[in-house]
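Submitted below is the structure of interest, expressed as structure tokens.
Omission of a single protein chain aside, the complex is shown with its protein chains in their original locations.
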Amino acid sequence: MAATVETAETVRAVTEQKYKYGFYTDIEAETAPKGLDETTIRFISAKKDEPEWLLEWRLKAYRHWLEMEEPKWAKLGYPEIDYQDAYYYSAPKTTNKPKSLDEVDPELLKTYEKLGIPLREQEILAGVENPSIAVDAVFDSVSVATTFKKKLEEKGVIFCSISEAVRTHPELVRKYLGSVVPYSDNFFACLNSAVFTDGSFVYIPKGVRCPMELSTYFRINAKNTGQFERTLIIADEGSYVSYLEGCTAPQRDENQLHAAVVELVTLDDAQIKYSTVQNWYPGDENGKGGIFNFVTKRGACRGRNSKISWTQVETGSAITWKYPSCILQGDNSVGEFYSVAITNNMQQADTGTKMIHIGKNTRSTIVSKGISAGRAQNTYRGLVKILPRAEGARNFTQCDSLLIGDKCGAHTVPYIESRNRTARVEHEATTAKISEDQLFYCRQRGLSAEDSVSLIVNGFCKQVLQELPMEFAVEAQKLVGISLEGSVG
Amino acid sequence: MLEIKNLHATVDGKPILKGVDLIVPAGEVHAIMGPNGAGKSTLSYVLAGREGYEVTEGTATFRGRDLLAMEPEERAAAGMFLAFQYPVEIPGVTNMTFLKTALNALRKGRGEKELDAMQFLKLVRAKTKELGMSEEMLKRAVNVGFSGGEKKRNEVLQMAVLDPAFCLLDETDSGLDIDALRIVADGVNALRGPDRAMLVITHYQRLLDYIVPDKVHVLAGGRIARTGGKELALELEEKGYAEFGAAEAA
Partner (left out) sequence: MTTTSTAQSSAQSPAQSSAQPYLDQHGRIADDLPGAGLPWLDRLRLEGIGRFSRSGFPTTRTEAWKYTNLRDLARTAFVPAATKPTIGLDLLPTVVPSGESPHRLVFVDGRLRADLCSVGDLPPGAILTGLAAALDRHPDLVATHLGQVSPDEGGPMRALNTAFLADGLVLALDPGVRLERPVEAVFVGIGAEQPTMHHPRVLIVAGRGSEATVVEHHVGLGTGAYFSNVVTEAVVEDGARLHHYKIQAEGAEAFHVSTLVARLGAEASYDNFVLTMGGRLSRNELRPFLGGSGTECRLSGAYMVSGTQHADTTTVIDHAVPRCTSREVYKGVIDGAARAVFQGKIIVRPDAQKTDGYQLNRALLLSDAAEIDSKPELEIYADDVKCSHGATAGELDDDQLFYLRARGIDAASARNLLVAAFLLEALDEIRVETVRDAFADRVRDWLAAGRPTV
């Protein structure tokens, strides 16, 4: 049965909670001094016991960053960010990385339980024969636990924090880190390269189909702390992995900065499916607080017949600046981008994708559903670029916007650049509102106004939501409803 | 079951209903006929609580409660079902999801336990079969790409599943060929019962050959101009609405 079946009841179940992840865990943390200079970077690198080459790379990035200017082209308005007024490193205080979950601070485990993220393998295993998800939990700056590592290792799958990978698989990290998103790529990626603290690392060996979904759960907890995680996923020839990412943060009055970088690499015949449910704290209805989310996500389809698929449900954050992209280098490679972006109250999102067609017969699909309510501004910004060598390339783009109320905005800014005659590019965009007819029809059948909106919006987003793995789809549908609370009558 | 007294309503400030009086007891099927523009659809929207239809005078009591004070979904929960003249399309939402969401919302409203997926599936499959509909229709988005006949049949399916106390059928015959009309009418007739009342709104007598009413009312000029038995429909078929002159032109 389709996942959407559960929609309305699940929505109702959680309507009482506005932002249920808004709690804060009181935990002793080790924090670098406020501000950013080379000392901070050396501190982070030393804390992580990094090799010299990585420190040098960070410093090179930092020095380059000093020369860069914050991009202003997005349709986003926010106060000047003071990069010296934030902490760049915060970690739950433990002397050593725990060897097993029994050694993890029980407060931390409780936090993740509260978030609905299973970390205790025994508990998961108790009820299930074949576990379907392995989780890497990142708390503020560091990875606190990764589950099912053993089971994955049997298949040769490496799933660990990137700090650990630097120690245990330096050759892989060195080869691929910055190979898709160079440190100099853009202002925020450059900052991340200098100060990234943790994130997940995945390597799927040749011919292996990863036996379970891999998931990283990001949590910003500490106050005034920027989160700069770095994720690197490499799918070797003929391999497959589905990776999920979720994010929450406590409810705070101050804005917090999140500048992540995600790099994906697929070799011949490999496939990565990357799903995100982004639910950082969006700020209150007057725009106070919330996460500033500046994220660089990019995948390189290096191999022939390889495929990278991005699915994102963006409901949180005060500011979202994010363009998960695909560089389609390998012949016959495929890029996909499925996105739902919901903005309510004072939220602003400028999000979309870039599909760069380099190889022959490369194909890309873009489906974007933007929903704007309250006084929010929601922009789709995308680039489809067909280079001269991309014989037979194909792109199809569908961008739909839904406006709820007359105080919000919905904008579409696609760039289409084709330099190959045989390529075929099609772009369609529409803008509409929820019709009075639809609302009345649902209410006549007994649904409340809010449930009606949630149902209609879920229908509007279906094409995207159905791309999510089952576990996420249900969560995402709930979020759709919650995110739009208060947007009607 | 439904008691309407001196009901006045305006649309965009324009008076449409000008004092409707109507009583529909449980177990009865009444028909409302009338010329175009007489206010038939306005009456159904006012009873269902659609925005933009302003009641300026009068009352409507439904199962002892003040119908006009209720939100549309509260009326639905109380048992008022409107089969739309033009059923609305909701892209991306399957019929199945829609029905289940609506049914459980109503059950919750009535203080009944919600049905789980299996129970619901069993119920809806049975109803679909009774109405001679294909299960494939349940997987399609609500009314999207449905033919006129399919849309109307879908309204009857919803009615069957949601099991309302009062069915308000707004021009259910419009846009139907004779076969579709028969199927829809059979579906409606199957729902007739001592605890349920129906108000069938139609322009033509044709539908009433299949859904035989206990009483026929003529709505003209915003009021019930005449009330009679089922033979009144035949009379109207023969003579037209000429005797309600002024309204015919409107």
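Each chain carries a letter (A and B) given by its place in the written order, and its residues are counted from 1.
FYI, contacts are C-beta pairs under 8 Å (C-beta built on N, C-alpha and C of every residue); 3 or more make two chains touch, one makes a residue touch a chain.
Note that this is a predicted model, so its numbers are computed, not measured.
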Key: Partner chains on view for the chain not depicted   = A
Key: Contacting the left-out chain in the complete assembly, out of A:Asp37, A:Glu56 or A:Glu417   = A:Glu417
Task = From the listed residues A:Gly156, A:Gly409 or A:Pro469, report the one that touches the chain absent from this view.
result = A:Gly409
Ask   = Where does chain A touch the missing chain, residue by residue?
value = 66-67, 69, 73, 83, 386, 388, 401, 403-433
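Everything that follows uses one rule, which is that only the chains that are shown with their structure count from here on.
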Task = Could you please state the distance in Å, as a whole number, between where the Cα atoms of chain A are centred and where those of chain B are centred?
result = 47
Key: Partner chain B, residues of chain A touching it in the complex   = 1-2, 4-5, 7-9, 435-438, 440-449, 451, 455-456, 458-463
Task = Under the touch definition given earlier, write down the residues of chain B that touch chain A in their complex.
result = 48-52, 71-73, 75-77, 81-82, 84, 87-94, 96-98, 100-106, 109, 114, 117, 139, 141-142, 158, 162
